[in-house]
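Removed: one protein chain of the complex. Kept in place: all other protein chains.
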Amino acid sequence: MADINLRKARQIIRFALAKGRELELKPLSVVVLDAGGHVIAFEREDGASPGRFAIAHGKAYGAIMLGMSGTAQMARAEQQAYFMAAANGVFGGQVVPVPGGILVRDGKGTVIGAVGVTGDTSDNDLIAGAAGVEGVSGLTADG
Amino acid sequence: MADINLRKARQIIRFALAKGRELELKPLSVVVLDAGGHVIAFEREDGASPGRFAIAHGKAYGAIMLGMSGTAQMARAEQQAYFMAAANGVFGGQVVPVPGGILVRDGKGTVIGAVGVTGDTSDNDLIAGAAGVEGVSGLTADG
Amino acid sequence: MADINLRKARQIIRFALAKGRELELKPLSVVVLDAGGHVIAFEREDGASPGRFAIAHGKAYGAIMLGMSGTAQMARAEQQAYFMAAANGVFGGQVVPVPGGILVRDGKGTVIGAVGVTGDTSDNDLIAGAAGVEGVSGLTADG
Partner (left out) sequence: MADINLRKARQIIRFALAKGRELELKPLSVVVLDAGGHVIAFEREDGASPGRFAIAHGKAYGAIMLGMSGTAQMARAEQQAYFMAAANGVFGGQVVPVPGGILVRDGKGTVIGAVGVTGDTSDNDLIAGAAGVEGVSGLTADG
């Protein structure tokens, strides 16, 4: 398993932000975490609200810790709200279970990191983040 | 009352993981706590997401602290979500109220510890964990 | 007062990392915060230990919250350790009072953000971070 390196993390962020501008989304914030849930890189576009790091981080961190995309977490939260509330408890309140939390998989399907995007609707956040991941050769977005 | 010793804790984990492999479940993580809710042993199978200790621990810890199996906690959460939310609050966010949290009872029915299993569906987690407990002579699983 | 925008934050990080490579420092991590102490951008070089975001953040966050550079905080900690311990308490443990936490001032001397650098010795972290800030036209490093 190879973690995402800084060069690839920068590419993911650039491609995600470019997608946001192409679709004329609100200012986005994008974080890239390694396979252990630790921050490699983050950027917040001008005009975004100040708390965006925590939201982006919570989307990506929850995906890594649970091994579930934000979309899958949201489905679980809709069915069983107390489970996601409890998961949030055990992870120190650092889980944001909505689309925009994206597992990054390598060519073998192994999770090598996660991306968290926030700023527009959750669905648009996911579109931008997935474009960021898929823009990098060899990486697949599981959002 | 005799606590579970390390030898029995290892057996519980081995039997639970063996059951998981027999049923071809996803990679499992299993924790064994003593009657005070303190960790005796834990193992996370290769391929499980990194946050599995916290989930397994939350299932077992909630069972010990409340004296209720994960199944019983889930029933309470379905009826009265705010009670389980409050329980989680007083126990520092360390309660995960779903199946896979199993009270371990001795021959007299006394709770001598708890097991927490996570990785597959909650129901399958319970099956594996109960097999682990029941595989040890003299122990009964209350899941 | 103008906050640091994303373009300038990227420049600060690039110049700081370039200085680190020029001086052959260990892998560095650099965070840029706005005047409110909120993350604009962060990068962790390959080979750095996973917890570097928290250290870099703590250096920059403490600088913003207290209006004191890391060097000034360290001097205070040497004289009055319990004051810095107390400061850490009121700021939720998020203050790291050593060199490498740098206030960013504009042409009028107003604090418009902070930079946190970690990875090598604290003194070298400061050298790299100050080079990052001073590399951007109109910004002054108060480290």
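We call the chains A, B and C, going by the order they appear; numbering starts again at 1 in every chain.
Everything that follows uses one rule, which is that a residue touches a chain if its C-beta (ideal position, glycine included) is under 8 Å from a C-beta of that chain, and two chains touch if they have at least 3 such contacts.
All of these numbers come straight from a predicted model, not from anything done at the bench.
Colleague: Tell me which residue among C:V30, C:L66, C:V98 or C:V115 touches the hidden chain in the full complex.
Modeller: The missing chain is touched by C:V98.
Colleague: If the hidden chain were put back, which of B:N5, B:Q80 or B:T121 would touch it?
Modeller: Of the listed residues, the one touching the omitted chain is B:N5.
Colleague: For the full complex, which residue in C:A9, C:V30 or C:A48 touches the chain that was left out?
Modeller: Considering all chains, including the one not shown, the answer is C:A48.
Colleague: Please identify, in ascending order, the residues of chain B that touch the omitted chain?
Modeller: 5-6, 9-10, 34, 36, 38-46, 50-51, 53
Colleague: Touching the hidden chain in the full complex, which residues of chain A are there? Just list them.
Modeller: 1-3, 34-38, 92
Colleague: Residue-wise, where is chain C in contact with the chain that is not depicted?
Modeller: Counting only chain C, the missing chain is touched by 48-51, 54-55, 57-58, 77, 81, 84-85, 88, 92-98.
The rule is simple: only the chains that are shown with their structure count from here on.
Colleague: Chain touch graph shape: choose line, ring, star, complete or other and state it.
Modeller: Looks like a simple chain-to-chain line, open at both ends.
Colleague: To the nearest 5 degrees, please report the angle of the rotation taking chain A's Cα atoms onto chain B.
Modeller: 85
Colleague: From the mean C-alpha coordinate of chain A to that of chain C, what's the distance rounded to whole Å?
Modeller: Each chain's C-alpha centroid was found; their separation is 25 Å.
Colleague: Using CA atom averages as chain centres, what separation in Å is found between chain A and chain B?
Modeller: So the centre of chain A lies 30 Å away from the centre of chain B.
Colleague: Using CA atom averages as chain centres, what separation in Å is found between chain B and chain C?
Modeller: 44
Colleague: Do you know which chain A residues sit against two or more other chains?
Modeller: Answer for chain A, listing residues that touch two or more other chains: 36.
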